[in-house]
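Mind having a look at this structure? Questions to follow.
The full complex has more chains than appear here; those shown keep their coordinates.
First chain written, first letter: the chains are A and B, and each begins at residue 1.
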Amino acid sequence: MLLASLRSQVLHANKEISRRGLAPHTFGNVSGIDRSASQPLVVIKPSGVDYATMTEADLVVTDLDGKIVEGSLRPSSDLDTHTLLYREFPQIGGIVHTHSEFATSWAQACRPIPCLGTTHADYFHGPVPVTDPLTADEVAVAYVRNTGAVIARHFRSHNLDPVSVPGVLVAGHAPFAWGKSAAEAVEHADVLEYIARMAFRSVLLNPAVTGVPPYVAEYHYLRKHGPKATYGQG
Amino acid sequence: MLLASLRSQVLHANKEISRRGLAPHTFGNVSGIDRSASQPLVVIKPSGVDYATMTEADLVVTDLDGKIVEGSLRPSSDLDTHTLLYREFPQIGGIVHTHSEFATSWAQACRPIPCLGTTHADYFHGPVPVTDPLTADEVAVAYVRNTGAVIARHFRSHNLDPVSVPGVLVAGHAPFAWGKSAAEAVEHADVLEYIARMAFRSVLLNPAVTGVPPYVAEYHYLRKHGPKATYGQG
């Protein structure tokens, strides 16, 4: 992938999270990665810049350790979470962080979002997990990097696949979502907000609900993602 | 009815569910049927195509068994639910499936929507029912067709009339609504979402509420639908 193309995709994806109402007050950022070069390059939103006026030239390019390669602005303050996730999850090409309202409400409630229906099952194989809170030490030493570390640790210890579970809630904070590209990561962040809205109402209507049976979750996930996918014109 | 006219109605109805916010992310589809021909023809949305750019030529025409008669695109992945409902409910001329937020929240909660007020009673005679979940066998053998089968079974076993109860919640999935035409099916899907929103709040405000007395439900339903209907300019 050419860096110019990646810049264009990342710029578009950042504007898109604003347009879809996922990131009021510049509370959100998108990055993408080009892993085809000898040295992988990450393109990320600058810190505290308005989505409306942001240009490709404002984006910041770093290496996988967050060292700035191009760009005169300060990168998103969440950069170290992004780079850690790119190092830990080699399958992913784009990451979105938002404070979208309902996903954040679940994150603040420290509850995973159970798989209550087929809308959820089409995108997330199983519940949307919630991490442990960071410890005082983790905050003190490297808050942002350790936000990525608790995500990666949760996926490892629960044996979760970041491809079939393309997002997570950081306890007391907000969601991260990812995908093959920045654009797919935005779609996953948007669907995550959508299922968070519906699950909020479902659990209020029926606190005892536990979710669809595993055979339904399996069927729906494979319908969209398995080798026998039947959805769309692909 | 001419097929050209049916195509036009079905196209309009598909765009309408998007415009009314009932079907974000292409999560929704509308079909219509022409029963006047010797061989009834179903016109349905293609799978995974954007509502905004969809044209009449993109629509897929099938027979009542779902065999494609016209169209180069793959039909909606929910086709077999639509055709089963057309076979089971000979009175209906249009079907809408959406993942509209509040109706889906009730479906995920596996709760029927009680008839709590006259808005509901004007359109649905009695609660909006919720089906049983599909069994593992039903999923394995023919998930989509069996989604229609559990709906039809619920209506038969509860002695419900699809004309006076023009919609249903599939447990752990989402709503289906229908009507005399694709346009009326859209209206019913929209009203279903509206009453789902209000009922959600009413049952939180008063968990003990059971709904309007039968004589009110009866009065309102007949006001709009009986031979002595007094509503509108008809």
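Operating definition for what follows: contacts are C-beta pairs under 8 Å (C-beta built on N, C-alpha and C of every residue); 3 or more make two chains touch, one makes a residue touch a chain.
Quick caveat: nothing in here was measured; it's all calculated off a predicted structure.
Novice: Whole complex: how many copies, 2 being shown?
Specialist: In total, this homomeric complex is made of 4 copies.
Keep in mind that, in the parts below, only the chains that are shown with their structure count from here on.
Novice: Could you state the distance in Å from the CA-based centre of chain A to that of chain B?
Specialist: Spacing between the chain centres: roughly 33 Å.
Novice: Contact residues on chain A for chain B in the complex?
Specialist: For chain A paired with chain B, touching residues are 116-119, 187, 190-191, 194, 197-206, 209, 211-213, 215-216, 219, 223, 230-234.
Novice: Show me the residue ranges of chain B that touch chain A in the complex, using the header's touch definition.
Specialist: The contact residues of chain B facing chain A are 24-25, 27, 46-49, 73-74, 77, 99, 101-102, 104-111, 133-134, 136, 139-140, 143, 172-174, 200, 203-204.
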